[in-house]
Structures are given as C-alpha cells and as structure tokens.
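Below: the structure, in structure tokens.
Removed: one protein chain of the complex. Kept in place: all other protein chains.
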Amino acid sequence: MTVRPLVRVQPEDFDVREETLRLTEGRKDVGALVSFTGLCRDEAGTLSALELEHYPGMAEAELVRISQQALERWPLTGLTVIHRHGKIVPGENIVLVIAASAHRRAAFEAADFLMDYLKTRAPFWKKEHFVSGSGGRWVDAKTGDTEDAARWTEKENRS
Amino acid sequence: MTVRPLVRVQPEDFDVREETLRLTEGRKDVGALVSFTGLCRDEAGTLSALELEHYPGMAEAELVRISQQALERWPLTGLTVIHRHGKIVPGENIVLVIAASAHRRAAFEAADFLMDYLKTRAPFWKKEHFVSGSGGRWVDAKTGDTEDAARWTEKENRS
Amino acid sequence: MNIRYFAWVRERVGVEEETIDVPGNVKTVADLIAHLKSLDENHAAAFEEDEAIRVALDQMHVEQDAALGDAREAAFFPPMTGG
Partner (left out) sequence: MNIRYFAWVRERVGVEEETIDVPGNVKTVADLIAHLKSLDENHAAAFEEDEAIRVALDQMHVEQDAALGDAREAAFFPPMTGG
C-alpha cells in the first residue's frame, strides 16, 4: 500500500492530537508514533517574534520530496509534516513532524531524518525581531544542522 | 533548575495534546519536544486484546529511575512517561513518552533512550488474548530490545 | 519474607503473593530460588528455567547472586515486555 505523506505549509497553529488521530484512528497496523514539535524559544526574553519567510510552492514541494525519501527508507504507515510561516511569538509552535510505523526504530529514525533534512533543505528563513524594537536580524544557518543531515548519508554508505 | 519527571501508571488512556501542553504552556525555554506513542497492533486481525500486567509500586519507581537517568544525561526542560495497564484492544494507546528540551538532538535521544530502557527494565508483561478464544499467550521478550538498550551503554563507554 | 510473582511465573506458582520463612542458610537470591523450588511441584515448575527468571528485592532489579540482606520483599518474574 502506497503511503501518501501529508504536507502542509500554513500560518495557523496545528493540533498534535488531531494530527496524531489522523494517522492512527480506525487502524490496527500502527505500533509506534514519533512526533517532533519545534517551538519558538527565547530564554533571554529579548525576542518579540520570529518571522518565517518561505518560498511558496517550493516549500511544499521540497517537504514532499523529503517525505518521499523517508517513505522509501523506512517502512512507515503514515507521515505528516506541517511547517508554519509568518510571525511566531516565543512559546508558539513552528513545525510538526509525525512518523508512524509498526515498529519504534523506524518511527524514531524517520522523524529524526525528516527534521535534519527539513532544517537544511526546506526553503524557510527565520528573522528575529527584538523587544527593543531594533531592526530584525536574519538567523544564521548552523554548521551543526549540516552535520546532522550528513549523518544519514554516512549511514547509507555504510549499509 | 531541577526538572521533576511526570510518571504515571494507569488503566486510562492519555491525551497527547494535554501532556504536550503541560510541558510547554507558558514557557519560552522549550525549543523541541519529541513524543513517542506505543500502540496495540494487530495486522492479522487475530488479537482480541493485550492484557498488561505490572508490578504496582515498582513500575512507577523504575520509570522514575529511568527518567532520572535521562535527566542526568540530557539537558531536558521536562519529561513525561505514562504507561497503561489492564486490557488494551488493538488500535489503543499503551505508552507515552515525551521529552522536552531547548534543542532537538537532546529531545530525540532522551525519548529514544527512555523507550529502550522502559522496554527492558520497567516491570510490565503483555499477555495476548485471541479472537478465537483460545487461552492467552505471554509475549516473549525480544532480543532486539536488549540490543537497543545496550546502544546507550556503548555510547557512554565511547564518550 | 514477602514473595511476589508476576506473569507466567505467577501462573505456574499458582499464587500472586506469599509469606515464607527464610531458613538461616539462605543468603542470596540463588539460595532463595533453590529453597522455593524445594517447596512443591508448582514452585519447581515455575523456576525450572531459572536463568530466565528476573528478580527484584524491595522493588529494585538485582542479579541472582545478590545477597538478600534485610530485604523485606522479593519478586520473581519473566523478562519484561512493556512499552
């Protein structure tokens, strides 16, 4: 059975319960579900909001491509990726990934892979706006994210 | 700040949304939240229910001990473990683990570690009851689970 | 000493819980298992595959060579299958 990933790029928040039920309700083949939620963080109390810019069309297309790669690599029963855009204030949700499978290892690895690839390949950019009102600042890409994404190619080469 | 894990052993189902909110609401220090849900699976359609026996008192105590190990190992902002007992029918939830952290790697690893340790160390036993009505069968422990749990000691030795 | 059994160990012994007098020469978990096996056929059957049996003393996992010390409760059960 072909699994079609659910990919959404939207300004609205998402509900993890609703998205979980969508992957499990009325089914008996899901043994494990791993969900990742990314939130807007601000320990210092200096951030007023993150502004998430995206490339409409390509953002959805790239998330579908990454999802298809995960589906080829792991035996998943379902996969959901929701990424918000627009202004997001500290404490709010930014991104949700849910991977469902018969077994927990596949669900964990697929969700982890999806987040790593999404971070380095999905066309979204964060700009920080500050409480002080001083002009926004584009967030720099992290070297760590590129290294995290590279873990999956190494694994591929080893297997 | 000391993080106190939330551990519950109960016959009732849980609500992933409610448990997620408990770890994130009114906070600005949570950047990543990984949740694992384990469900009762029955692709063959032969299972009427899983019966989950547990060791009252020790089940909670052991889940707290495993949670404390995770909190010592990763910089978490919160940790929730809920394990059901009693009769659970196919499609229903069995276990929920949520790890919250500033960063996604810690949240993923802590949730993964917790499930591996829970599987091999928390005193719960599954008995399968069949649609055919033939007597129940105790589920055998999987070698794979022991190997999964051993991954974390290897990592510790390497670091 | 309070003894508890779970899962198929419980079913084979035929009781969930019992209180036994521990003879003076029973010092370790392995000694206790040997003593329990000697009680009757049900106990003997429950502990037949004794290397498969896991043990907790006062709700903490221990190995079979652990000393009983002043533990008040011992529990015997198969490898765990939760999660």
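So that you can tell them apart, the chains are marked A, B and C in the order they are listed, and the count of residues begins at 1 in each.
Just so we're on the same page, contacts are C-beta pairs under 8 Å (C-beta built on N, C-alpha and C of every residue); 3 or more make two chains touch, one makes a residue touch a chain.
In this text the structure is predicted, and so the values were computed from the model without any measurement.
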Neighbouring displayed chains - absent chain, whole complex: A
Contact residue for the chain not shown (choose from A:Val30, A:Ala49, A:Ala107 or A:Ala122): A:Ala122
Residues of chain A (touch criterion as defined above) contacting the omitted chain: 38, 52-55, 57-58, 61-62, 83, 94-95, 115, 118-127, 138-141, 145
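One rule holds in what follows: only the chains that are shown with their structure count from here on.
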Distance from chain C to chain A - Cα centre to Cα centre, in angstrom: 48
Gap in Å, rounded to a whole number, between the CA centres of chain B and chain A: 22
Junction residues of chain B, two or more chains touched: 38, 115
Per-residue overlap in chain C, given as positions that touch at least 2 other chains: 83
